[in-house]
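Missing here: one protein chain of the complex. Every other protein chain is in place.
The block that comes next holds chain A.
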Amino acid sequence: MSGESASAIHRNQVDLVDFIDWSGVECLNQSTSHSVPNALKQGYREDDGLNLESDADEQLLIYIPFTQVIKLHSILIKGSEEEGPKTVKLYSNKEHMGFSNVNDYPPSDTVVLSPDSIKGKPVLLKYVKFQNVRSLTIFIEDNQSGSDITKVQKIALFGSTVETTDMKGLKKIEDHQH
């Protein structure tokens, strides 16, 4: 399966890091000195020394809005063998989520990361469930060893963008006509 997913990513899917709306990214229960850019931003996430860490307990809730509508194909989550995340629930287009209402909605997909996939292998998702994604909520429920702190080294999302009308381009043409 891993070989199949890797080849699929290489064929059609792109890294969606360029389409993240950074001003809206939110992470609950993150440690202030180990915040979400450490796992999400280009450059930072490639450095294994920079982690996203949980604070009060092992759970993390990450909200990622996109600048345009995307299709999500697979997700890569990298962490250490002990403190890396285990059960990860993904919700599409759910805004204003908190820890108190994660159980109110059925997750679009649930990923249980194996010790193998935690080392940085992309995991295929239910592609049909992520065809029209404006925002993605990642809920990390527990970690590999059940310890108090969860550490995430890297999160990468792979998929494709949905063709939409570029409103900026439209305006420019109007300007030319005047």
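Here is the rule we go by: a contact is a pair of C-beta atoms (placed from the backbone, for glycine too) under 8 Å apart; a residue touches a chain by one contact, two chains touch by 3 or more; residues count from 1.
We take it that contacts and distances are computed from a predicted model.
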item: Hidden subunit of the complex - UniProt protein name among "Anaphase-promoting complex subunit 2", "26S proteasome non-ATPase regulatory subunit 4 homolog", "Ribosomal RNA-processing protein 43" or "Aminomethyltransferase"; value: "26S proteasome non-ATPase regulatory subunit 4 homolog"
item: Selected residue (touches chain absent from view) among A:L28, A:V69, A:L124 or A:I149; value: A:L28
item: Footprint left on chain A by the chain that the document does not show; value: 23-24, 26, 28-33, 55-57, 59, 96, 98-99
